[in-house]
Structure formats: C-alpha cells, structure tokens
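My questions all concern the structure below.
With one protein chain held back, the other chains of the complex are shown just where they sit.
Lettered A, B and C in written order, each chain numbered from 1.
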Amino acid sequence: MLLDALSTLPELEAVFSDAAVLSAMLRFEIALARAESRRGIISEAAANAIASLTIDSLDAAAIARNARASATTAVPFVDALVAALDGTSREAAAVVHRGATSQDVTDTALVLCLLRAQPIVDGFHERIASALRRLSDEHAGTVMLARTLLQPAAPTTFGLKAAGWLGSLSRSHDAMTDAFRRACVLQFGGAAGTLAALGGDGWRVAEELARELGVPLPDAPWHAHRDRLASLVAACGVYAGAVSKAARDIALLMQAEVGEAAEPGGGSSAMPHKRNPAGCAVAMTSAARLPGLVATFLAGMAHEHERGLVGGPAEWTTVSTAVIATGSAAAALAGVVENLRVDRGRMREALDGTHGAILAERAMLLLAPVLGRQAAADAVRQALRASASGGFMAALLANPAAAPIIEAAPAGFEDSPNYLGMADQFRRRLTGDASE
Amino acid sequence: MLLDALSTLPELEAVFSDAAVLSAMLRFEIALARAESRRGIISEAAANAIASLTIDSLDAAAIARNARASATTAVPFVDALVAALDGTSREAAAVVHRGATSQDVTDTALVLCLLRAQPIVDGFHERIASALRRLSDEHAGTVMLARTLLQPAAPTTFGLKAAGWLGSLSRSHDAMTDAFRRACVLQFGGAAGTLAALGGDGWRVAEELARELGVPLPDAPWHAHRDRLASLVAACGVYAGAVSKAARDIALLMQAEVGEAAEPGGGSSAMPHKRNPAGCAVAMTSAARLPGLVATFLAGMAHEHERGLVGGPAEWTTVSTAVIATGSAAAALAGVVENLRVDRGRMREALDGTHGAILAERAMLLLAPVLGRQAAADAVRQALRASASGGFMAALLANPAAAPIIEAAPAGFEDSPNYLGMADQFRRRLTGDASE
Amino acid sequence: MLLDALSTLPELEAVFSDAAVLSAMLRFEIALARAESRRGIISEAAANAIASLTIDSLDAAAIARNARASATTAVPFVDALVAALDGTSREAAAVVHRGATSQDVTDTALVLCLLRAQPIVDGFHERIASALRRLSDEHAGTVMLARTLLQPAAPTTFGLKAAGWLGSLSRSHDAMTDAFRRACVLQFGGAAGTLAALGGDGWRVAEELARELGVPLPDAPWHAHRDRLASLVAACGVYAGAVSKAARDIALLMQAEVGEAAEPGGGSSAMPHKRNPAGCAVAMTSAARLPGLVATFLAGMAHEHERGLVGGPAEWTTVSTAVIATGSAAAALAGVVENLRVDRGRMREALDGTHGAILAERAMLLLAPVLGRQAAADAVRQALRASASGGFMAALLANPAAAPIIEAAPAGFEDSPNYLGMADQFRRRLTGDASE
Partner (left out) sequence: MLLDALSTLPELEAVFSDAAVLSAMLRFEIALARAESRRGIISEAAANAIASLTIDSLDAAAIARNARASATTAVPFVDALVAALDGTSREAAAVVHRGATSQDVTDTALVLCLLRAQPIVDGFHERIASALRRLSDEHAGTVMLARTLLQPAAPTTFGLKAAGWLGSLSRSHDAMTDAFRRACVLQFGGAAGTLAALGGDGWRVAEELARELGVPLPDAPWHAHRDRLASLVAACGVYAGAVSKAARDIALLMQAEVGEAAEPGGGSSAMPHKRNPAGCAVAMTSAARLPGLVATFLAGMAHEHERGLVGGPAEWTTVSTAVIATGSAAAALAGVVENLRVDRGRMREALDGTHGAILAERAMLLLAPVLGRQAAADAVRQALRASASGGFMAALLANPAAAPIIEAAPAGFEDSPNYLGMADQFRRRLTGDASE
C-alpha cells in the first residue's frame, strides 16, 4: 500500500496477506481433521475431504466483510468451509472445525504466520550484524569525536561506535528470538478452553495437531492469557528501538556539516543536489510505529474471562504490523550499514576542529590534584576561551601555574589516539572478538 | 485485509486506497499545472498534457516499492509522471511538479483524502446521534440501576444513560469536526517552504492552486509543523474513546446475568447458543487502536528543520489508520444503537433485586441529621445486613430509633422512580431538548 | 523529586501538591455546605462549622494510605472531615459532603487545581511567543540554509524559521486554552449523577456551588464521560510536541559543526569544555512524557457505567503530570529562546559551504524547459560533482549547453538572498504582522 510504503516490505506483507492467513487457517483445520481422524473421532473420508480443500474456494473479501457480524473472522471462515464441503461430503461439512473454537484457528494461524516471518526478520538482522562487525573491525583504529548532547565530548573510535550498535542490536535480537520461541505455540482449547468437546481424547488430539503443524504444545490453552504475544511485540519494540538508535546516529553523522559517514541515500523531487539519508529515514519511520503498537497490545491484555470483547482480532493487526515494521526497519538499516562510507579524514578534522578542547577533561585530571579543583577549573576555562586561536594546549601552557604540570605529562598527551582508554577492549568484547 | 477486518470498513479503505491516493496526488499536480499556466509560468499546452494524465498510467506497486529509495512516494510518483509524459509532451515532462516539493504533493493528497473521509465518518455519527436521541426520549422514564465500580449505586434512567453517551459523543464530534476543518488546508511551500522557485508569483499560484482543489489556503506552509494533523488525530482519539465508553456499557448491560439491553449480536464458531455483543466488540476493537496511534503521532512531532527524518511518511499511515478505525468504531456503534433492545422488566428486576439497599443513601440523609452520622450509619448497616430477607426498608422500620424518622418521610419514599432527582432535566439538557 | 527533576517545576508542583489538593477538596466541601445552607438544606451553623475547617486538621499521608482501601481519596478525606467536626459540631459532622459523591469532590478539586496551573503555563508561553516574535523580526533578513532530512536544501531566513515555531506554538496554545476552558467546569452529580439526594433543589444547589467556586456549571455531570479532560490532555500533548520541535531544531543548530544558534546551555560533570543545549534537553525531556500520558488517558476513557473501575484516580495523576510536564517544557523553551544567540556569520558560511549546490533546483527550473528534463538533470548533476572545486555555478557555466541559459538569467541569480520567494510574507503572516 502506498500509505505505508515506508514501513512495510513485500516479503513480509506476503506472510500476512489474506492468502497467507487463509492458508494458515486452512492448515489448522486440515491438521485438526487429520488428528481427529487418527483418534477415530471423525472418519478418514471426512478428513480427506477436508484435506482436499484449498483457499481457492474461499472468498477473503467476503470473509473479511462478514467478520464484523460476529467479531471474528473464524465464523465466516468456517461457514465458507462448510459451504465448500456441502456439495462433496455431507459428513465432512458436519465435522469440520469439530471441537475447536474461533480463537483456536485464528490464534494458531497467527502463530503459523509468525513462524514464517521470523526467518525473514532474522535474515535482515544477520546482514546488519555482519556489516557492523566488519565496520567495527575495519575502523578499530579510526579515531573520532564522541558527542554527548550533540556536542563534542572526547575521542572515541568508530570501531567502538559500530560495536555499540551491534551490542544493543544483538542483545535485543536474542531477546526477540526468545520471545518468538515462547509465543509460537499451539492454541487449542475449544469453546471454554477445556477441550470438553473431545471428551477424554482432548490431549491426544492436541498432541497430534501440534505435531501435524510442527508447532510446540504449551502447558495449557492461552486464549485469554496474552503475555507470550505481549512479550513478543515488546521485544520487537526494543529491537526496533535499537535499530532507530543506529539509524539516527548515522543520519546525524551524514549531515553535510559533519560528513563523517554516509549511506547511499536517496534524492529529492525538487532538488537535484540532495543526497538524503533515505535508508536511515525509512528505518526510523518503520521503527517509529512500534512504541504505539506495544502500548496498544499491553493496554488490551485484560481480556474479559475466557475471551475478551476486544482481544484476538485487535491483536492480530497489532502483532502483524509490529513484526512487519520491525522487519522493514531492519531491512533498511541493513542497506545502510552494508553500504556505509566512513570518512576518516572528516572524523580527524572534527577532532582537530575542537582546537584541543576535548582534552579539557584530561587537563582537569592532571591539574586538579595539584592546583585544587577550583584553580584547575579556572585555568582550564581560561584556556578554553583562548583555544579558538592557537589551541587549548598552547593556551594552557601559557598559564604559569598549569604549564609545569602539563609539561610533565607523558609525551603524546595532547594526541587524541592516546586518549582512548578501553575503547578497543570494549569494542572487542561487544563484537565477540575478545579472545585476547 | 483479513488481519484488520474488525477495524476497517470498505468505504473508508477506498478513500485511502492506492488508487485514491494516486488520484489525489495527480489532482494536485494537475491543479498545480493549471495554476501555473494561468500565471504564465508554464504553457497551456503543457498544462493540458499534464491534465490529460490518468492514474491508469501509474503503477502503484512500483511506486510503493521505489519509495523506500528516497524515503518518499513523491519521488517515484513524479518520475512516473515524467515517464508518462515523455512520449507525448517533452515540455510537460520538463515542467510537471514545477516549484513543488515532495511534501507539497503528499501532504495535500492526504488532505484531499481526509476531506473525502470526513462525511463518511460524519454519517455514522449522525446515525448514532439520532438513535441515541430516540432511545433517550423513549426511555426518559425507564428507571434502572446506576452502577459505580460495577456495583449497584442508586436509581437513574436509561434515558439519562443514553443522553450521557450522546453528550460525550456530540461534544467530541464537534471537536473532531473543528479539527478536520483546521487540518484540511493546502500544503504548498516548495523545496524550502518559501516558494522561491516561483519567484514573485508564489502567493498567486498558491491561491489558484487552493481554489482549483477547493482547499483553504493557510497562513503559511506547514511541512514541518504538524500541530494541525496532530490535533486531528487526537480528536479522533477522543471521539473513539467516547464510542468505546458507550460500547462497553452496552456490552456490560447485555451480560446474560444483567440482560437489560441487547444489540443484535453475532454467533460463535463452536456454540450455537451464543449471542455475542459483536457490534460492541467491533466498536471497541476499532477504538482500541487510537491511543497508540495518537501517541505515535505526538511522539513524532519534532520534525528536524524543514523536513524531518521521520515525518510525513510515518504520519500518512498514522492519520489514515486513525480515521479509518474511528469510522469503523462509529459504524459499529451505529449498528448497535439503532438496533438496541431495552428490557424495562429486567431493569426493574435489578432495582428490586437490591431489596431496597440502593436507598441506603437516602436513608442516611434522613437519619444522620437526627441520629448523628455514626448512629445513622450503624442503623443503616444493620438494616443492609438484614435486607436480603424482607428488604432494607422493612429492616429499617424494625429499628426503633430509625422507624419514626422513616415513617415521617414523604409517601413513596421507598420507590426508586421518586429518587431520580434531576435525571430528566440533565437528560433534556444533554439531548438539546431543554426548552422547558 | 530528584527522579523527575527535569520534567517538573516547583511552581507547578505546588499547584498539585498534597496541600493544594486537600485545599481544593476542602474548598469544594465548604462551598457545598454554604450552597446547601443557603437553600435551607443544612443549617447555617453547620455550614459555618464546616467553613471553619482548615487543612491543618487533615493528615495527607494517612488519607493517601487509606485511599487504597476504597479506591478513592474521597472516602478517607470525608472520614477525616467527619472526625475533625465530631468534636465541635455533631450536626456538621452529620451533613458534611451531603448529596455529593466521591467524584464530585475529586473531579472538582482537580478542576480547581487546573485553573491555578493554567496561568502559570500561559506565562511561559507568553515569554516564548514574545521572544520568538522579536527573534523573527530581528532576523527577517538573516539568510540561512533550510535543511530537509538533515541535508542542505535551499535558502530560507532565520526569521521565517522562528516564525514557523511561533505559528505552531500559537495555534496549539490557542487550542490548549480552549481545552482548559471546556474542561474546567463543575462536577456535581451525587451518587448516581442525578443529584437525587437533594430532592428538587439539586439544580439550585449546583448553581450556588458553581458560583461559590467561580467555576462554570456544565449541562450535566460528567463523572463517567471524560472527553473534556481527554481533550485537555491531548491539547497539552500537541503543544508539547510543538515545543519539542523548536527545541530539537535549536539543539541541532547548536551542534559545534553547525554553530548557527546557541542557547546559554549547561556544563558537564566530567568535561569542562562542554556547553550543552541543556535548555533544549530539558524542554524535550519534559515534552517526551506527553505522548504516553495522552495514550494512557485515551485508553482509559471507557469508564464502566456511572463510575469505572479504573477512572478518576488514574486520571488524576495523568492530567496533573501532563500539565506539569507541559509547563516544564514551555519554561525551558522560554529560557532558551529568550537567550538565544544567532550567528549570522555561521549561517552565511553554511550557505557558502555548499558551493552553490543549493541553487541546483533553481538551475533545473531554468534548464529543464529548454533542454528537457533529462538533459537538464544530467547537466546539473555533472556540475554538482564538480562543485566542490570552484563551485556549482562555475561548473554549470562550463557546460556549453547550459551556459547560455544561465547567462540569460537575471543578475544576482546565484545569490541566496535573491532566492527567498515568499519567506518574508510567510514570516509576517505567521507573526501576525501582515499589515502590508
């Protein structure tokens, strides 16, 4: 759709398309019929008739339209199955969906779609992680300004910066993977969540059904307990936040006035000279949807009794949009970091452009123990005011109280690459390359 | 789409469909060409060539796909116009979109779509308002339990209850109407928001363009100032909240154990006896999307400089989804209240079922000034404990201290319809029928 | 409190402090007693006894603690009044709070606090508006880069930029003022919202009470209909979003690499050279609370029946935090814009630093009608690649096809101040100085 072109991707849209959703719903019903036939609850002939159904016989638009009358897509969906079977197998028409309820088919269908979406999102993350690891290694020694509150702070390396993004993305990807694993389990409880319609066979049908669908069987049905899906949506939100952090940093580095890094970028409809951080913008635009979606899911967790007024149907949109937008954000960031150009020269210029002011902390550390905090601060501040002409260090050396202390400092004191502390150790720990 | 079947409506989807969006974008470009040709900026021939374009020559899916490369649909859209014109009019291809920038076309297209959506939403509101006014009038004298924290409180009327819903819906509909009016204005500023590309003609082209599109011209372009759209989304959120309030109340009244009102309702895929408050559920499901969408819009208001990283494109989805979901909620509530059955008998039974306990406040008001607050409270509490057998009033009359005070109260004291205070005056003020 | 030091202000905290809240609650009860005494419902002596109460006799901490037992502060508050009166006037103890219910006192107390908060917030806005108007006038002719997606776009003026902030802030302040006016009305409905406890006197007591408190009387009680408060919180959210937009722009302009504007700023605990955009940071930090608060309010609008499970008490925190954070954001922005230093030189340098590339749109407008869109685009792109050395315009003039067209352009074509279009007209319209 044009309206959300920047927060979706065709390959993820496809996973949650009407056809895909109907397919997943039908897979549930077919697997249920097979499981029930194996347990002797319905005949093999009926199961075969159900198994021969395809989504071609279903009218998604009509099902969507009719869903409003019963507040669930499951009712018109089952009606459509019955209609499709009525001509061919009266028995199958009588027993299709037997023992199941609306949320069994809709929740499990959602799970089946999520299981298809996960590897797509993972693929984007792997591209990001691999590109960031490479960038971090390449730029282990690329010194640049750290910036706090958008102002020059002290030296760091681009290698550490990239590793920081990687660390946060990897941690939150791990958490998202875990959340997918916990959330993607069978929902099968029948009308009241007791499988009463299946008599003593409930558990065995559930086991067969889970095996048939390749989906784990949880301790109990979860039709009214949505914590697992909530945790998944929230984990997407955290991951998207980490994507957004990296994208914003890169867009800021790409400002013409900064120019330390650049993604391929995109153009403008009016201005031929523009080279916009389009990939970062798409990543951030996609990620921006998540906080609201997470809040929507959480605010709706209090399902009334065994099925809430608002509930499954509201969550369906929220979960799918969240996963799609997260994947879209990751895809955009993958494109950005795989093609990122880093400008070591501009980074160095920015450091030099501070005229040494970023070493003010270092000067304080030397001067304060000798001169006292106040006198040291005065000397540093005075030197900072003079730093635009000649530089901070020269100005400090012109101060008779400070000069001897500074002169006694180790050689190379004033050189940024000598003021990097643990930057590379942290970098290696974050990239998992901390063998040393 | 199946996934959001319960929070959209075909007629509102159509307003924001790819075809509708492309149409609106094209309307902008055609109107711009006409305006510029009238001011002599481009030739009439070029304007005519542009005006002869139709959306049939445009590939929405391709535009959506390519939008990611430039973080706007406008760039591939204009490219598609140029390609479509290249064969027929080299001049038109050169001047199409002249002087405009991406957000001019996308923001104004959004406004054009909003102007089509508004009367649809209004239509649902009018149905709600008319039905509620009728229900309130019909049930001006229908006494029922007011309930606070879901417990019986004191008598009220269903007429006042319906009028309360109407009041809140009318106020928030007025506010939404106002917000639509303020938000639906032309966006036209060119690359930097100065219309510099049009030289001295900027303002006059803008005036022509606004007239051509039938959209008011604001004081200045608003490409980076999103307060008007924010207010519109927020107003939708408030209106949807008011819808949700009425829907929840009705679903609660429809509980089998309460049974005081019922909407037509819908069925279950498993249980033939179910009559679910499906309309209320759809209304609440649709409305549940709004808080998160409003938060998303507000959180994204700080567009960087003259166009933000996240911005227009993110808002497009948010605004359209908000308006669609609001309309969907209103449509569902309209269906509910137009077909609501009110059960006066059950309402009366519920009052009686409290055995007079809901008159405890009234008893306190009589007893406290005479007996003192503590003694009155003790007498009332004692009578309440005894109320299940024989009733609260009988128990109170058995108390020698309380009896004479109660006996001196006006006749009919113990009858709920005599304890309605201002219920009907408030009702008439809320329904606008306060002529008396 | 330290934990939210950056999103509150002492003067606004004071308005919602325990003492202020208790005062407002007590004002309600005293005014109610007076109104009832005037209508002969309670004695003048009882009213006088109630009117002589002060908050010194109330233990806020105990009331807060006990509020959990009844899910409202009103119950322990009234208990405390009764206890305080018991010694002095048995009659007053019996009749205090007569005819009112919990939400009458808590909602009206909230309204009384809001009425005190509004002028404080307004004061900050007036300071912002006045400073921005002055900045806009002063810098009507200060040419600078417009930036889209954080990249140089085309020339604009700082005067227009400041006027843009002003326009958005003024519009949303107007809307907030309107929302305050609508929301700040008396809540008085008694147990069921019918004032039944006051018999036929309900309306007159309500009128007296409203007059006594200086608060308008609405059409009906609104204990369960929260659209007015919702609109107020939402309006705060929109205003805070406008504050955030200006603050972010200024923080971006203050980047060392941009340096076009600077607020006084604050220091660092580690780095003496830091001059951080602390005012912008505080404004944005405060404003960042709003979207979540608005969503919280909206998500809670569906109060069950005549008083919801979640409801008034939840809203109390949300509304007060929203207003305080909005005021805190405005106060911080006021400090920023009143003390903003604008660097015309750096603005000019940034324009020059594009080597003329920002005129690429202008060149396209000249070349495309003659050369055709594609050839013009090729010429411009080629010149852009060469622009770092010698400049865009020189490179364009070296192109034999483009040169004659460019040479025929009006003198001063290449000068940014001649490419400002409607900037000043828009500016004057936004600042309300469009008399010409």
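In this text, a contact is a pair of C-beta atoms (placed from the backbone, for glycine too) under 8 Å apart; a residue touches a chain by one contact, two chains touch by 3 or more.
Please read all numbers here as calculations on a predicted model, not as lab measurements.
In the full complex, the chain left out of view touches A, B, C. Check C:G300, C:G327 or C:G356 against the missing chain and you find that the one touching it is C:G300.
Within the whole complex, the absent chain has one touching residue among C:A100, C:L114 or C:A163, and that is C:A100. Only one of C:L12, C:L26, C:V282 or C:A395 touches the chain withheld from this view, namely C:V282. Of the listed positions A:H125, A:H139 or A:R226, the one in contact with the omitted chain in the full complex is A:R226.
The chain not shown here touches chain C at positions 1-7, 10, 16-18, 21-22, 60, 63-65, 67-75, 77-78, 97, 100-102, 105, 190-191, 197, 247-248, 251, 266-271, 276-282, 284-285, 288-289, 291-296, 299-300, 309-311, 313-314, 316-318, 320, 332. For chain B, the residues in touch with the chain missing from this view are 148-154, 251-252, 254-258, 268, 270-278, 281, 291-292, 295, 299, 350, 353-354, 357-358, 360-361, 363-364, 377, 380-381, 384, 392. What chain A contributes to its contact with the hidden chain is residues 42, 71, 82, 90-91, 93-95, 98-99, 101, 146-150, 153-156, 160, 163-165, 167-168, 171-172, 175, 182, 190-199, 202-203, 219-222, 224-228, 230-231, 234-235, 237-242, 244-245, 247-249, 252, 284, 287-288, 290-292, 294-296, 298-299, 301-309, 361-362, 365, 368-369, 372-373, 376, 419-423, 425-427, 429-430.
FYI, only the chains that are shown with their structure count from here on.
Distance between Cα centroids is largest for the pairing of chain B with A.
Centres computed as Cα averages put chain A at a distance of 31 Å from chain C.
Inter-chain spacing, taken between the CA centroids of chain B and chain C, is 23 Å.
Residues of chain A in contact with two or more other chains: 251, 268, 270-271, 276-278, 281, 291-292, 295, 299.
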